[in-house]
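Quick notes on the structure that follows.
Missing here: one protein chain of the complex. Every other protein chain is in place.
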Amino acid sequence: MSSRFKLFIPLIIFTVIAAVFFRLESRIVSGEYDPSLLPSALIGHPVPEFSLASLSTNRQLTSSDLPKQAYIINVWASWCISCRVEHSYLNALSQKGIKIIGLNYKDRPVDALQWLERLGNPYLFNLSDINGQLGLDLGVYGAPENYIVGADGIIRYRHVGILDDKVWRDKIAPLGLLW
Amino acid sequence: MHPIRKQRLFVVLFIVVGSSLAAFFIISALKQNLNLFYEPSRVANGEAPIDRQIRVGGMVAEGSLIRQTNSLAVNFIITDFAANVAVEYTGILPDMFAENAGTVVTGFLSESGTFFAEQVLAKHDENYMPPEVSAALDSAKQSATQLNN
Partner (left out) sequence: MIPEIGHFALLLCLPLALVMAIVPLIGVAAKNSVWMRFASRLAVMQWLLLFFSFLALSYSFYIDDFSVKLVTLHSNTALPWYFKLSAVWGNHEGSLLLWVLILASWTLAVAVASNSIPLAMKTRVLSVLAMISVGFLAFIIFTSNPFERSLLMTPSEGNDLNPLLQDIGLIIHPPMLYIGYVGFSVAFAFAIAALLEGRFDANWARWTRPWTNVAWAFLTVGIALGSWWAYYELGWGGWWFWDPVENASLMPWLAGAALVHSLSATEKRGVFKSWTILLALLAFSLSLLGTFLVRSGILVSVHAFASDPERGLFILAFLFLVIGGSLLLYALRAPVMKGGTAFALISRENFLLINNVLFSISLTVVLLGTLFPLISTALDLGSYSVGAPYFNAMFAPLGLLTVFIMGFAPFITWQKFKLFKHQSIQWALCFLMALLLSVLLIHTLSQQFSVNFNVFAFVVSSLCLWLILNTLQHFFFRLKQGGRFFHSFSQLSLSYYGMVIAHIGLAVMVLGIGITSIYESQKDVRMAVNDSVSINAYRYQLSGISSVTASNYDATRASVDVYHRAKGESSRLITTLYPEKRFYRASRNMMTEAGIDASLTRDLYVALGEQLEPGVWAVRVHVKPFVRCIWLGAVFIALGAILATFDKRYKRSNSVRSEPALASPPNH
């Protein structure tokens, strides 16, 4: 073995390790492997059946009340500070005519209504999911979370965390839905 | 032998012997301590070994958490919605452990099918889910839909 060759050994070992990382990281980027989040088992499936009270009226809402065009289900709560950050963007979206359904998750209706009064109401309507039943069916792990649903009622994408312009541009716009 | 040659020979020998010994020990220790992850469905299928330490993960089934009244022993069921594994554990559960939440347990499977956990892990924040659990739930749901269709 030539002496110079020995000096290449660290480089070779490093290249192998780097290849492993690249493979892992690219699998994460492609969404194939995600070490920290639950990729909702419902992507590609219809929104589960539900029957929940409306937040603002006493009406009972069911799946048949959902819009017949593309919409967003936004999981939020008044105890969730990140939701406050997200809220202004939701207001802007609804101004543009995008339909947003609120899923008020494990919250007190009084607090939630106060919040809407103070910060504006971007929602078409709000489902009051006090004990997190629909949240469980959807596979919600916290707030905020956003489910993008096509006109056919099929969940296309799930975004955990704050919805903002970047997410919209990079993840949601490419879905090519009719809003 | 020339002293420099001799010295170099020693160095080379030392490194070769040392590293091969180390490699042997590392590999055998690694072999003994690798814990493979199993989904509840695979445990139910009898794929999991009973004589070595493994990990099982899924959701804690609703209403399945039972505490003994005179000790810290708890029983609960881990599910991937396709199959269940009964778990027995004695000790303090982590802060975030709850029914309808994800968990990963490390321990041994008994002949009777009960899993004796030595360690219980739970998600440590709202958005955290152990990767294996999400994958387990994912594949279980997929097979469930296939059955329904």
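The first chain written gets the first letter, and so on, giving A and B; residue counts start at 1 in each chain.
Note that in this section a residue touches a chain if its C-beta (ideal position, glycine included) is under 8 Å from a C-beta of that chain, and two chains touch if they have at least 3 such contacts.
Since this is a predicted model, take the numbers as computed values, not measurements.
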- Which residue among A:Leu24, A:Ala151 or A:Ala173 touches the omitted chain? A:Leu24
- In chain B, positions touching the absent partner: 3-4, 6-8, 10-11, 14-15, 18-19, 22, 25-26, 29-30, 32-37, 53, 55, 67, 70-72, 90-93, 95-96, 106, 124-125, 127-128, 130-132, 135
- Chain not shown, touching residues in chain A: 3-4, 7-8, 10-11, 14-15, 17-18, 20-29, 33, 35-36, 79, 81-82, 84-85, 87-89, 91-92, 119, 161
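We adopt the following convention: only the chains that are shown with their structure count from here on.
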- Task: Could you grab the centroid distance between chain A and chain B? Build each centroid from C-alpha atoms only and quote it in angstrom.
- Result: 29
